[in-house]
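Report on the structure given below.
All protein chains but one are shown at their positions in the complex.
Read from first to last, the chains carry the letters A, B and C; within each, the first residue is number 1.
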Amino acid sequence: MSASIPVSNHLDNTTDDPTRRAPLIVGDNDFHSVTEAVCGIVEMPKTPPAWWIAFFISVSLTGVLFAMITYLITTGVGVWGLQTPVAWGWAIVNFVFWVGIGHAGTLISAILFLLRQRWRTSINRFAEGMTIFAVCCAGIFPGIHVGRVWVAYWLAPLPNQMSMWPNFRSPLLWDVFAVGTYATVSLLFWYMGMIPDLASIRDRAKSKIRWFIYGILSLGWRSSNRHWHRFEMAYLLLAALATPLVLSVHSVVSFDFAVSIIPGWHTTIFPPYFVAGAIFSGFAMVVTLVIPTRKFFHLEEIITLRHLESMSKIMLATGMMVGLAYSTEFFIAWYSGNAYESFAFLNRAFGPYAWAYWIMVSCNVLVPQIFWVKKFRTNLVVLWVASILINVGMWFERFVIVVSSLSRDFLPSSWGYYTPSIVDVMTFVGSFGLFMTLFLLFVRFLPIVGMAEVKGVMPQAHLKDVAALGHGDYHGDILTEKGEV
Amino acid sequence: MTEDKSNDIFTFPKWTSILRPGIALAAVGGLVYASVLVYLGFSPLATDVGYMPTQPVPYSHAVHVGQLGMDCRYCHTGVEVAAAAAIPPTQTCMNCHSKVRSNSEKLIPVRESYATGMPVPWIKIHDLPDYVYFDHSAHVRRGVGCVSCHGRIDTMEVVYQAEPLSMGWCLECHRNPEQHLRPAEFVTQLDWVPEEDQLALGAKLREANNINPPTDCNTCHR
Amino acid sequence: MTADTTSRTNPNDGAELFGLVASFDKIDEFLEAVTKVRDAGFSKWDTHTPFVVHGLDAAMGIKPTKLPFLVFGAGLTGCTAGIALQWFTNAVDYPFLISGKPIFSLPANIPVAFEMTILFAAISALVGMLAFNGLPQLSHPLHSSRLMKRATDDKFLISIEAADPKFELVKTHELLESLGPLAVEVVEV
Partner (left out) sequence: MQYWRSMDELAQTPEFKEAVKREFPNDEWDRLPPATRRQFLKVMGASVAFAGLTSCRWPKQEIVPFAHRPEGRTPGIPEQYATSIDVGGSALGLLVTSMDGRPIKNEGNPLHPDSLGALPATIQSDILALYDPDRSQGLVLRQGGQDYVKTWDDFHTWASEKVAGTGAGVAVFAESSSSPTVARLQQQFRQTFADAAWVEYEPISRDAEREGTAIAYGRPLRVQPHLDHARVIACFDADPFLAHPAAIPLSRAFTEGRQPSEAGISRLWVAEPGYTITGGQADHRKAVAGSQVPNLLASLARELVANHQLELPEQAMNFEAAFGSANADGGDFIPGLAADLMAHRGSSVILVGHGQAAEVHALAAVLNEGLGAVGSTLTYTEAPDPGRSNHLQAIADLVASMNSGVVDTLMILGGNPVYDAPADLGFAEALAKVSHTVHLGLYDDETSKLCSWQLPRAHSLESWGDGRAWDGTLTLQQPLIEPLYGGRSTIEILAAMLGESNPSGHDSVRDTMSASFADGDFETAWKNALHDGIVSDTAWEPAVTELDGSSLAAAGTALATLVGAAKPTAHSPELVLAADRKVFDGRWSNNAWQQELPDAITKATWDNVLEVAPVTARELGLSEGDMVEISAGGASLELPVCVIPGQAAATLSTSLGYGRTAAGTVGNDVGSDTYRLRTSASLWVIPEVGVAKTGRKIALATTQDHFAIDAIGFGARNDRISTLIRETNIDRYLADPDVIQHMDHHPPLVSLWKDKQYPGEQWGMAIDLNACNGCNACVVACQAENNIPVVGREQVINQREMHWIRIDRYFKTEPGVGPLDVEDAEIVFQPMTCIQCENAPCEQVCPVAATQHTEDGINAMIYNRCIGTRYCSNNCPLKVRRFNFFNYHKELADVEKLQFNPEVTVRSRGVMEKCTYCVQRIQAVRIGARNDNRPIADGEIVPACAQTCPTKAITFGDLNNPESEISHLRGDKRAYGTLVELNIRPRTQYLARLSNKVGGDGGGGHAPPHHADDSDHGKEG
C-alpha cells in the first residue's frame, strides 16, 4: 500500500492525498520486524556508551536535586528567593510547568484514542512514559515548598487525636486530590497498555532473570482473546475517564490562582487557558524527546515524519490558543474597568518583569507561527529547536503569572521584586536530572512503542472483507477502509 | 524454579497461582493494619496515659487527700484565680512537717530546700504542649471538677496521668460539657457523685451559669 | 519446525493433557479456522493473538463484558464518598467559620468529588479487568507451549482444552490439522 504512494524518500509519509490514507508505518515492516525493532532496544546485548554518558549526567543532576532538597528541609524555605509579597516563586512555577508537560501523554493516549486518531499508536507509550516522569517531577515541588514538610500529611483527611480536618474550600487541597488522581490514573493507563508488550519481551527472553522480571511484570498475560476482549473495554473506559481528568487537572491547578483575589490571578479564563498551555508544552516536550530517540534507536519507520508533522500542527493550534488567551486577558483587564486589574497587566508588559513577559510572548506565540510552513514542520532541526523554545516560553508563562502578579498587588507600600536564589535554580535544574534519569531507564528497559497497538493498525492486520464477520470494531476506520478497498 | 519440560522454556511453579488471593488479601489487610497501627501508635492514649514518674519526694496524694482529706486548694492555691494551679512552695509542706514527721528521711529534700532556698525539682506529669493555653480558673470556676482531667488523685499513691489530654479529648467536653459540670462546692471533691442523673444536672448547671465553651482555635492556641 | 512439532508430541505417553494448540500466520485463514472451531461447538477453547484482531470476538462468539457496570458502580461510589467526606469533615465533625462562607456548599466540593469519582472508576477498570481475566496468573500450562512464544509476536493461535466435553485427542487433532495451521502442539499440564 505504501508503495502506491508516490514518495521520494520512503521515510517521508507526509504527503496529503485525500483519496488515500497515508501509511502510519513505512518501510516493508511485518509484525515480526516491528517486534524485533522495539524489543531489540530492550534486548540490546550491550548498553551503548552514549546512553551511559547521558545517564551519568542525569543521575548526577538528580543528586543535585536531592542535595538541594535536603538543604532546604534542614534550613528552611528561606534558602529560596521567596519573600513578602512574593511568597510563591520558582517552586510553584516549576510545579505548574511540569504538570503542564505531563498533559501530553494522557492527552495522546486518551483523547486521540477517543478521536480515532490512529497515528497516536506509535507515540502514545512514549508520551505516557514522559507524562509519568513529568508528574513525578511536578509532585516534588508542592511537597517541598511548604514551610513544615514534616506535618504536610495534615493535608490528608486522616482521623487524628486533634480531631482536625483539612479545609476543603482551599484550591490547594483540590490540587492534592487532582494531581494525586492524575498521577495514579496515568500510571495505571501506562502500565495496562504495556502488559501485552511486556509479555512479548518475556516470551523472547533468553535469560532466566529477564524472563523472571518481565514474567512478573506481564502478570502471566497469555494474549488470550477472551482477555483481549476485556482489555479493550478497560482501555476504552480508562481513556474515557482520563479525558475529563486531563482537562480537570490543569483547570484545578489554575484554580490555585483563579480562585484568589490577586489582580492577574483572579481570572475566569484560566482553566481553558491553562489546559491549552499544558497541551502546548506537553507536545513540545514529546517532540524534544522523540526526535533524538527515534534517530538513536532507528525507529524512523515506526515513529514517522508524519507523526512529528501532526504534532507540530497541534502545537501551532494550541500556541494560537494561548496567544488568544494572552490578548483576552488584556482586553478584559481594560473592559472590566477595574483599576487594579488593568494595572496588573500593564505592569506585566511594561513593568519590572517586562523582560520575562516578552520572552514568553515571543516563544509561545511567535515561534509556533513557523509551523504554517510545511518545510519547517518536516525539518527535524527546526522542529526540535522550536519545541525547546516553546518549553522555555511556557516556563516563563508560569513565571510571569505567579511572580509578576504577586510582586505588585493592591498596596504600593508592599510591592516587591523577586529574585531567585541559587538554590532555586539548582533545584529546577536538578528536576530535569530526575526527569531524564527516569526517561533513560524507560527507553532502555521498557517497550517504548506500543507494539500490540502498532501491529493493530498495520495493513497486514486488516481483512479483505471485515463486514462479513460483523465485528465489534471500535476503531471506526471502516469508511477509510472501504474507501481503500 | 520448577523443572522444565524442555530447557529453553521457563515457567513459573504452580504454587504461584495463590498469588492472586494473596495480593488481594495483602492489599486489604495491609490497609487496615496500617490505619489501626497509626491510630493507636500516635494517640496520646497510647503514648501519655499512665505516665507515672518517680518524684524526688514520695509524696502520697492518697494519704494527704484520700485519708487526711486535705482540700486540693490548700496546696494548689492558684487554681481558682490563675491559669496555673501552682505547685506549692516548700513553705507549704513545712507548715505541717515542721512538727509532723519532722525528721522522716523521706522529707530530707523538703527540709533541705526549706533551709537552702533551693527548690524541690518535681517532675511534671500533666504536660500540655507549649502552644496550648489551658486556664485552671476558667474551668474550676465554671464547675468542672478536678477529677474530670486528673482522675481519682485521692486514690493515687504515686500520681499518674489518667486522661489522654489530647485535643480531641478536650473538644469532647467543650462540645457537650454537661457530662462534667458539677456544683461549685463539689469541684475539688474527687469522689463526689451526683444524686440525680449527671447529664440532667449538667444541663441544669449549664443553663444556670450560661456555660458555652467556645471551640474557636484561639480559645486554647495563641 | 511444523512437522516435528506434531510428531514429537506423543498422544498416549500417560502424562495428563491440557489440550491442543494450533498456530496460523495469516489473519484470514486464522479467522476461517476460528469460525470452524466455534461451529464445531467447543466451549473450553480460546484464541491467542499478538494484538486485537477485529471481528475475532464475533468469530468466537464472545459475549460483551460486564466491566462497564463495575466501573460505573465504582465511579458512583467515588463521587458519593467524595461529597460525604467533605460534608462530614467540614460541616459535621468540626465546622469552621471560613471567610464568612457557608459551612457546606456544593460548588467548593465539586473538584474533589470529581477527582474521587475518576480515581475509583479508573482503579476499578484495571483491577476489574485483571480480576475478570483471572490475572495475574503466572503459572499456566500454555506458558510451557513453544507455539505460544510467537503468540505475542506475529502468530495467531487456537487452543482447545482437553477438559472440553467435546474434546477427543485424535479427532480434535485432526480437526485442527484440517484447518491448515503452521503447526499443532499437544500441551501437557
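As a working rule, a contact is a pair of C-beta atoms (placed from the backbone, for glycine too) under 8 Å apart; a residue touches a chain by one contact, two chains touch by 3 or more.
Computed from a prediction, not measured in an experiment: that's the story for all the values here.
*Asks:* Can you pull out the displayed chains that the omitted chain is in contact with?
*Replies:* Its contacts among the visible chains are A, B, C.
*Asks:* Which of these, B:73, B:141 or B:204, touches the one chain of the complex that we don't see?
*Replies:* Answering carefully, the residue with contact to the hidden chain is B:141.
*Asks:* Among A:172, A:269, A:370 or A:441, which one touches the chain that has been omitted from the display?
*Replies:* A:172
*Asks:* Using the definition of touch stated at the top, determine which of B:11, B:90, B:148 or B:188 touches the missing chain.
*Replies:* B:90
*Asks:* Sort through B:68, B:118 or B:199 and give me the one touching the missing partner chain.
*Replies:* Of the candidates B:68, B:118 or B:199, B:118 is in touch with the missing chain.
*Asks:* When the complex is taken as a whole, what residues of subunit B touch the one chain not shown?
*Replies:* 42, 44, 47-48, 51, 53, 77-78, 81-84, 86-91, 113-114, 116-124, 127, 129-131, 133, 135, 137-138, 141-142, 209, 214, 216-219, 221-222
*Asks:* Which parts of subunit C face the unshown chain closely enough to count as touching?
*Replies:* With respect to the unshown chain, the touching residues of subunit C are 96-102, 105.
*Asks:* Write the list of subunit A residues that the hidden chain touches.
*Replies:* 75-78, 81-85, 87-88, 145-148, 151-152, 154-155, 164-167, 169-173, 176, 256, 259-262, 337-339, 343, 346-347, 350-352, 406, 408-417
The rule we apply is simple: only the chains that are shown with their structure count from here on.
*Asks:* Taking the mean of the C-alpha atoms as each chain's centre, how many Å separate subunit A from subunit B?
*Replies:* The mean C-alpha positions of subunit A and subunit B differ by 53 Å.
*Asks:* Which integer distance in Å separates the CA centroid of subunit A from that of subunit C?
*Replies:* Averaging C-alpha atoms per chain gives centres 29 Å apart.
*Asks:* Where in subunit C do residues touch two or more other chains at once?
*Replies:* Correct list: 94, 135-139, 143, 149.
*Asks:* Which positions in subunit A are in touch with at least two other chains?
*Replies:* 163-164, 215, 220
*Asks:* Quick check: in the complex, which residue numbers of subunit C touch subunit A?
*Replies:* Residues of subunit C touching subunit A: 27-28, 31, 35, 46-60, 62, 64-65, 67-68, 71, 75, 85-86, 89-90, 93-94, 96, 98-99, 101, 108-109, 111-112, 114-116, 118-119, 121-123, 125-126, 128-130, 132-133, 135-140, 142-143, 148-154.
*Asks:* For subunit A, which residues are in contact with subunit C within the complex?
*Replies:* Its residues touching subunit C are 30-32, 35, 157, 163-169, 171, 173-174, 177-178, 180-181, 184-185, 188-189, 191-192, 196, 199-200, 202-204, 215-216, 219-234, 237-238, 241-242, 244-245, 248, 252, 255, 451-453, 455-456, 460-464, 466, 469-473, 475.
*Asks:* Tell me, which parts of subunit A touch subunit B in their complex?
*Replies:* Listed in rising order, the residues are 158-164, 205, 208, 211-212, 215, 220.
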